[in-house]
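Note that one protein chain is taken out, while the other chains of the complex remain in position.
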Amino acid sequence: MYNYTILIPMIPLVMFLVTGLLGMKWKPIISGLLGTTGLGISWVLSLMTAITYFFGGHHAEAFPTIIPFETLWLTFSETLQIKMGVLLDPISVMMLVVVTTISFMVHIYSLGYMHGEKGFQRFYAFLSLFTFSMLGLVIATNIFQMYIFWELVGVSSFLLIGFYYQKPSAVAASKKAFIVTRFADLGFLIGILILSFITKTFDFGILTNPDGAVFANAAGLSFMGVSAMTWAMVLVFMGGAGKSAMFPLHIWLPDAMEGPTPVSALIHAATMVVAGVYLVARLFVVYHFQAPDALEVVAYIGGFTSLFAAVIAITQYDIKRVLAFSTLSQLGYMMLALGVSGYGGEEGLGYMASVFHLFTHAMFKALLFLGAGSIIHAVHSNYMYDMGGLRKYLPITHITFLIACLTIAGVPPLSGFFSKDEILVAALEHNKLLFAVEFLVAGLTAFYMFRLYFNIFWGKDRHYHHTPHESPLTMTIPLMFLAFASVFSGFLPFHSLVTADKMHFDTHLHLGVAVPSVLIGLLGIALAWLLYKKESKTPENIARKLGVLYTATYNKFYFDEIYLFITRKIIFNYISRPIAWFDRHIVDGFMVGIGTVTEKVSYRIKGMQSGQLQHYAFMFVAGALILALVLVYYM
Amino acid sequence: MIEGIPIQHFLIVSTLMFFIGVAGFIMRRNLITILMAIELILNSVNINFVIFNRYLYPDQLQGHFFAILVVGIAAAEASVAIALIINIYRKLKNIDVENVNELRY
Amino acid sequence: MNILTLLIVIPVLTITGILFTKDLKGARLVSAIGMTAQLVVAAILVFMYLGARKAGVTDEMLFTADYMWFKTLNIRYAIGVDGIAVAMIALTAVVVFAGIFASWEMEFLSREFFISLILLATGVFGFFISLDLFTMFLFYEVAVIPMYLLIGIWGSGPKESSAMKLTLMLMGGSALLMVGIFGIYFNSAPDGGPLTFHIIEISKIQIPVEAQRFFFPFTFVGFGILGALFPFHTWSPDGHASAPTAVSMLHAGVLMKLGGYGAFRVAMFLMPEAAHEMAWIFIILTSISVVYGAFGAIWQKDLKYINAYSSVSHCGLVLFALLMMNETAMDGGIIQMISHGLMTALFFALIGMIYGRTHTRNIYEMGGLMKVIPILSVVYVIAGLASLGLPGLSGFVAEMTVFVGAFQHTDVFHRVVTILAASSIVITAVYILRVVGILLFGPVKDPHFEHLEDAQWYEKLSMYTLVIAIAGIGIAPLWLSNTILDSLKPIVEKLAQVAF
Partner (left out) sequence: MSFNVVMFYVFSAIILLFSLLTITSRRILRAAVYLLFVLIATAGVYFLLEYQFMAAVQLTLYAGGIVVLIIFSILLTHHISHLFEKPELTKLLMGTGVAVVGSFLTIYTILTYPFPEIVTTTPLPATMENIGAQLLGVEKNGYALPFELISILLLAAMIGAIVIAKKDKSKNSEI
């Protein structure tokens, strides 16, 4: 019935191979169209899958987990095998829709945005590669397949961030992104190893069985006072945190904005960065039943990241960086929601809210990035002080951007309101402190988003190189589509579609939470309106008053510098360099030393071969005497 | 066999002679002197052969014959050595052993 | 004729053929034909092997032959292959084939070059098919000696000293190895009866444990030196840096694998008790190799040095995996051998090609090559990604199998070293991306490089052969892995008999 689902990732793979290997030969636009068409087919197939899966049958009880395709890929031992397959359950079907939708939009958008760029077909090849990897990740039937595609996603992100490979900052950013996530993946890998050791399986189907039979071995296993399962799940989360740029592994994401803007929209806002959330959601049963401590960690890290990123976002001037920090903050929300979630029925509200927010966030954040791309396309700058009064020139961009800002600020009845509200409710039920944090962040979010909005679209005109003009249709259609999705996706009945135990449960609007959260959102907007609607000195004055605090925030609390210090100074200078030195001079020196000593000694004893007959005679007689002494008198 | 003289006395004499020869061989520079030192060594060995023959195995003459053969070899050796020395002298205009070191390392 | 003997006969015929040629054109043509034939034979061998296994042949070794050639010491020309040997032979055939094309323009003393190169290959093929320790050792020496000439004559930089260092250190290894082999030989009949060099026969008896304790370190270190075991790896950076392209390819790609192959086929297989007792020492050394090599690579600025240190790291992982002594880890170790063989050969081929164009190997003097020589650069990126273990390329399969296998041990020691070794994947990423970033990306630093020519057809042939092999293993590793797993069974069983 679902056999065609294998085509969803395969089409982008074929597109990647075709455009990658043959694309050089033909006109660039053909690659673009080919890629877009391919992805369009994937998108349609995904939608078909989603519709048949969610609405096709009458699911009185839980949604089934379907594996329409699976093949053995590698055998480790009799029990441990890696399979490649397609797994359909509510969350993966939902993710299929998200990924293909955003990817398709980005494909269309890039036709306009990347038009005339050198390496156009390369761009499309990489996009296809990324989409393939991301889809493979989403439909993974086992944790190792997920890890495989996890890595592929990482590398395609690396390639796309470094797309402008002649720009040193882009190269550095791509390197940073890859290495940081790779470091996180090490944790993921070790987590997988521990899990596989305990359970002897990689299969999600077995792992996420709520009865937890496979974890029987784990009882009593512990390391440094923490149980093995907690270790495993924290390490797995480390992988997720790396991809989702959770604090303290967040540093790569702002830099990743060096990539082309559509890439930022696709990878660094809507799809790849939510892979971490997806991973935790995917293993939620394991977290919840086997390692509740690890889930606690997830919640706190999520909460802290969302606050931390929101604070930084207020001070940034690069519009893509503001959006990047906003992404961080929203990802923190999702993680937190998972962290505070329970299992089954109403208890699983957090899980549902997280996935819901993942969905809506993908739509409105992609919209924001694509809108930002449209703006950058028009003014050729990333900095908001180069912008102002653009609402006249870019009407469609303006409207869609405004919708997105309202959505993220949580203004009802836009989609962001629903998902965020449910997260807040879940947090409130579980942990008051985290609720307070998130509540504050909701206000901050509204404030920095509207700071951005007012700075770009209102205020004075700047000196533009040429009059900004609205982007071509290829770029505005995706904007409009996503705006539409942002507005209406809030009404999707997620509580009956994607839940922790795959069962339907009822949700209702929690007015005690909703009203204050809307109010604080509006407060943020109002504050931004006061400060940034018109050009004024007030923000600068406030900044000056805050002094060190402001500078620290502006410099992202110097985390980049700290990491740079650790890598450049410590790893390079204090580990690598001494090792290189040690190798050359001590180890190799020892080996060469053996040679040198041999040579030296032979030079020395060469003197014995003096050609002087009498020396020989002396040696001979003395040697004979010594031998005689030894043999006759000692032995 | 000489009544009243133990074999040890002979042997001590020959030993001393032998090591005098060795010392001469090592000390002296002149090739001919070295040759003479060798003759001393050979001679002391000859004495030993004869003594052992006389004192320990008087029923045979093996030591005796060995001594004779050694004398013959010594003659051969001396003749070749002297030929060499003369040749060296022609080349180097002296016969210091230190100058004959072509075979060093 | 036995198909395995054919693997030796073809190179010998090729060498003979080269003797009748006059210049570079003839020599390379004959070499190319010979090595293509070799590749074909290797491919046929693979299919014959798989076919035989599928048909249910369960012998430990297939295609065996056995001729006495030195009766007094019972030395035999005994040949036969299992899945591992077949895989190694296929690897060798591919690398040699690529190597011939990578040295297509070897102007200087070209006939002699190709003769030495193919002689080296002959030794390697002989090594892998031999079942007789002495014959194996003989072929090993045949493989090592031409290396001296190849580096000393056709090398670059301080080639004489590098060649000397490499050869002397490998000879030192050979000396240890010889002690080990004779130790095995003289203990091969503890209950009386004729002594033997035949691996399979020895594996059926038990060498006295006392003797094992004495001779295992000799044998293992002897092979370990060739496999760049810390701290005996220092020949590798210098040797590789000075060697001409094809030699680096063959050496890092194939010759270093002789070490890993011998380490388990001879040292561990025949002396399992001592292997168990002493594994911990070598596990520590190899884990050091893995991390240390990777860190060492970060600081280098010569492309070949980077790759040489990377080889130390990767080959350390091979021995590390083998010493874990369970099926999965050893399987991973062998895949790692093959994978590393292919990708390091590709690396060295690329470095040679880049050096041939820019005349420098210092990464800081280059930059932005992606713009000028895109094909080479893309392949370089692929090689780099394979090296850092990207799924879909061979390195990933190998590393993951190793780590999963190594992690099956329950004690803390094995866990810690496994995690330590696993951490190398991050460090690998650091140095690979550093090189890629400096060398290929960024603006073109030297205006002279603006007009470099991209790959020629023979270079493409050489690169693509290797890339296809790497990707092939990476995408569909199952058949390889299963073949190896099957063949590992007797070895693992033998090791398990004495375990714990």
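Structural remarks
Chains here go by letter, A, B and C, matching the order in which they are written, and residues are numbered from 1 within each.
In this section, a contact is a pair of C-beta atoms (placed from the backbone, for glycine too) under 8 Å apart; a residue touches a chain by one contact, two chains touch by 3 or more.
Not measured: the values here are computed from a predicted model.
Remark: the absent chain touches shown chains A, B in the intact complex. Of the residues in chain B, those that touch the hidden partner chain are 1-13, 15-30, 32-33, 35-37, 39-40, 43, 46-47, 50-51, 54-62, 64-65, 67-69, 71-80, 82-87, 89-91, 95.
Within the complete assembly, residues 614, 618, 621-622, 625, 628-629, 632 of chain A touch the chain that is not shown.
Assume only the chains that are shown with their structure count from here on.
Per-chain Cα centroids separate chain B from chain C by 65 Å.
If you average the CA atoms of chain A and of chain B, the two centres end up 96 Å from each other. Distance between chain A and chain C, defined via averaged C-alpha coordinates, is recorded as 37 Å. On chain A, the positions that touch chain B within their shared complex are 606-607, 609-614, 617-618, 621. On chain A, the positions that touch chain C within their shared complex are 72-77, 80, 144, 147-149, 151-152, 155, 158, 162, 165-168, 171-172, 174-175, 178-179, 182-183, 185-186, 189-190, 193-194, 196-197, 567, 571-572, 575-577, 579-580, 583, 587-588, 590-592, 595. Note for the complex: chain B touches chain A at residues 22, 25-27, 34, 97-98, 100-105.
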